[in-house]
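Here the complex is missing one protein chain, while the rest keep their positions.
Order of writing sets the chain letters: A and B. Residues in each chain are counted from 1.
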Amino acid sequence: MEWTKSKLLGIAALSILFLGGICLVILPSGDERAFGIETPEADANASAKPEKVLKIATPNVIKSESLVGDYYLGIFAHLSNFPLMQMSEDGKIIGRLADHYEVSEDHKEWTFYIRDDLYWSDGVKVTPEDVRFSMLYYGEKDPAGRWINDTLESSSISETNNSVTFKFNKPYTRIDLEFTTYMIIPRHIWESIENPMEYSSKGPYVGCGPYYIESVDLNTARLIFQKNPYWKGKTCTFDKVEVDWYASEDAACLALEKGEADTYYKYASSYPYANIERLEKTGDFSFVEKDSTGICYLGITLNEAPRSDLRFREALAYAINYEELMQLDTLGYGSVPNKGLVPPGMEYYKPTEKCTYDPEKAREILKKAGYEDRNGNGIVEDKKGKDILLELMICPGYERDAELFQEYFRAVGIDIEVENVDQNTYMDRKDTSRYELVFSRTTPWGMLMHSGLGTGYFDSRRYGYIEDPAFTGLCDQILNTTDSDTLCSCAYSLQDYYAEELPVIPVYWKKVVTPYNKKFEGWHYNNLDGIYTLDTFLDLHEV
Amino acid sequence: MRYEAGATFEGNTLKTVSGTMREVVRKTLRYATSFLLIISLNFALPRLMPGDPVKNLIGEDVYVSEAVMEELRIEMGLNRPLYEQFTAYIGDLLRFNLGYSYHLHSPVAEVLRERIGWTLLFVGVSIFLGAALGTLLGAYAGWKPETKANRLICYGFIALSCTPPYFLALICLDIFAFELGLFPFKGFYDVPTPGSVMYHMFLPVTVMALFSASRNFLIMRGSVIQEKGQLYALYARAKGLYDISILFRHVIKNASLPIITLLALDFGFLFSGALFTEIVFSLNGMGTLIYDAIIGKDYPVLQGSFLVIALAVLLANMLADLLYAIADPRVRRPT
Partner (left out) sequence: MMQKEAYLQESTRRWKDSIAHYLNFDIWKYERTLKKLNREGLFLFAFFLVLALFPSLFAPYSPTERFISYESPSIAHLLGTNDIGNDILSELVYGTRISMMVGFASACISTLIGLMIGLCSGYFRGTLDELLMGFTDVVLTIPKIPLIIILGAFLHPSIWTLILVLGLLSWESIARVVRSKTLQIREAGYVKSARCMGFSSFHIMRSEIFPNLTHVLLPKFMLATASAMISEASLSFLGLGDISMKSWGIMLSFAFSRGGFIRDMGWWYIPPGVCITLCVMSIALIGFGFEERDKERGNRGVDAE
């Protein structure tokens, strides 16, 4: 008897739960739609003029509500917390929070003159003290900024010039570039925060740009910028900027198509090429098309034969059908690269010979170099008489390219084994050069690392494998000068080195395509930030 | 095994009490051992994965000297020998300290608390709905398996269970949010009101509930088909009960054992299995938390979330063991 009762009770409780759940989910969905419409109306009534909001959809997910700690929040925050410098539309480094800078003859002393018209969103003026504080703060508390702490000898402030001077213990030539990534934060707020990396808040955060961060909420997946009332520069059209992030790129694209956003931004990437056609059909969007400075390449470690043999690498280069790979990945929004690797959008670009697809020639080169198929199995043997088998490492997302590489190389008699590894293994092995071949991409920022021109990826003293003193020497030369003539000649030699020695085979250059709502115009673009530039927000207006 | 049968029949009250005591001790022992094993596994698994957590923390395209990396390793305690790390981890656990996330810049306990709340809401409701829908439809389909409608439903649920979750979610998003514009694209809410939350939760909950229902449906159907052949069902019919009431008053109870099991299993899945739905609807839940932690080798988060899952699974299984006895008295019998 007892059991029956408890059973009944249990069943009753469960059914109430079910019913409650059903009601909870089904009933309010009707109300809510009405509710969703009501809110803007209510707002409109309250403040006669409706708020103008710019909405940006992005697949770059903000993972924590920490301004200094989170990677993508940091990138988006460049709008509210300027870095010292920025990249101009033609790829030069110009001032953002700083008006201009000076560098001493020995490249140890850098002086930044701060703009006079900047105020924090709580009304306090932006001072050189804020800049010094921020830089020392990063040097002390951010692992990626530790180099500042390690090499900074002293820093001083001049009230009269409104400037801050950093004196390093060794010459630096590319501080202006480095300082495009460190946002300046208000000293009077952050002083009291012991550990900025671990400080998280849903906002607001005090900023000095045309907008400041009003809120960042992981649960709504939305970052909201509000107009900075103390902004003295050009007035912006929009009262509010909303960055909506979507964990799935497909969802982001659908939302954009639906008109949930006015533009799409993915750091260092384009709108998915496959979706462009579909978006175009809606008729509401136009596209900014620019050459990206990020490229895709085939890296070849040079530590062993036959990879260390230049002629073998030449054969590899002729075996690749560049046009087809470019079509496959970019659907035509790209181009066949030059052997010199560096794409035309970059400073000091030198036109070198175009890469060409010629399997016949590849076979010929292999034969001449002594790689012949003596046992007739379709695969050439190396000098020791063993069939050549190379491992091509890829990370998820590049499976199709790997398939094609396999096909191309097998066609000229080089066997390829594809190693499809997870992201972790990939990062680990790529940065320590534990692979034979790798198909990978560079980011625009990555291309500027180290001595620029992609050297950060290939110099063995960084994340690369080229040990040739001719190459590392050129890198050092670039690092030791700010003189543009010397820089130019070094950059040219470097590109010639890439083209002649083929330590890396560029596979394709690509375009960054960014869709935007036709209602607005005044979009600007630079190589580092895409359309997420200060100029865009200042210039953007309705047609 | 024959002695067992004898023991059953002569079991007296005294014996049952001492039996229950023994049972409790044994169960506790079992769960404690499992728990210890799981904790050790949670420590070992992330550390066996390839890759370097410090490297992952720094990120791509950022160059940091080896000295700084070493410093970070020391800070994170990763330079110490493994057994030291293990004792430190156990010590922290005993003090209920789950550590500090490398990537998310806050204490793991805090991150988990927030995510678990939302995940419970969203996956919990889906699982209950799925269980209700799957059990009822499954029971009915099993009761009358030969009717056209039931066959169709059956095919439908098979097709559903064969659809990868990511695609079903995306197709739902495409149809209901994009084509029809009925529901929002992402997030838990716009403004944190119950109305907004429900409006946002509708689609993901539907997708998850359908999945859960498809599993429960197939199992329940099989279970009912078997149970209805038993004599008690026949007696009930002979007694003159209506068809439906035989099903709901007698058969469903006995047929629900496998469903209880499945629900208990779902409970563990609750915290991790919604990954693809979370990605499509941009929900900030446990699935993405664990996935990101795996990608980023965030040891403390991995240990913390695996611990939560383990606890949930153990708890649910204990509950299921209890429920077996309630649902079917035949099982409640001292060994």
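Just so it is clear, a residue touches a chain if its C-beta (ideal position, glycine included) is under 8 Å from a C-beta of that chain, and two chains touch if they have at least 3 such contacts.
Owing to the predicted nature of the structure, the values given are computational and were not obtained by experimental measurement.
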| item | value |
| --- | --- |
| Full-complex contact with the absent chain, from B:131, B:172 or B:314 | B:314 |
| Residue touching the undisplayed chain, where the options are B:54, B:68, B:205 or B:257 | B:257 |
| Residue, one of A:196, A:272, A:337 or A:464, that touches the chain absent here | A:272 |
| Missing-partner contacts on chain B, residue numbers | 1-2, 5, 26-27, 29-31, 33-34, 37-38, 41, 45-46, 48-50, 145-146, 154-155, 158-159, 161-164, 166-167, 170, 174, 215, 218-219, 221-223, 225-226, 228-234, 254, 257-258, 260-262, 264-265, 268, 272, 276, 290-291, 294, 302, 306, 309-310, 313-314, 317, 320, 324, 328, 330-331, 333, 335 |
| Sites on chain A contacted by the missing partner chain, in the whole complex | 250, 253, 272-275, 277-278, 327-328, 394-397, 399-400, 402-404, 407, 418, 420-426 |
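Keep in mind that, in the parts below, only the chains that are shown with their structure count from here on.
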| item | value |
| --- | --- |
| Chain A and chain B, separation of their C-alpha mean positions in angstrom | 37 |
| Residue ranges of chain A touching chain B (in the complex, touch as defined) | 3, 6-7, 10, 17-18, 21-22, 24-26, 28-29, 31-33, 35-36, 39, 61, 63-64, 66, 69-71, 143-144, 146-147, 150, 197-200, 218-222, 244-248, 250-251, 254-255, 257-258, 260, 422-425, 427-428, 431, 443, 445-446, 449-450, 456, 462-463 |
| Interface residues, chain B side, partner chain A - complex | 49-52, 55-65, 68, 71-72, 100, 103-106, 118, 125, 128-129, 131-132, 170, 173-174, 177-178, 181-183, 185-192, 194-196, 198-199, 201-202, 205, 253, 278-284, 288, 292, 294-295, 297, 326-327, 329 |
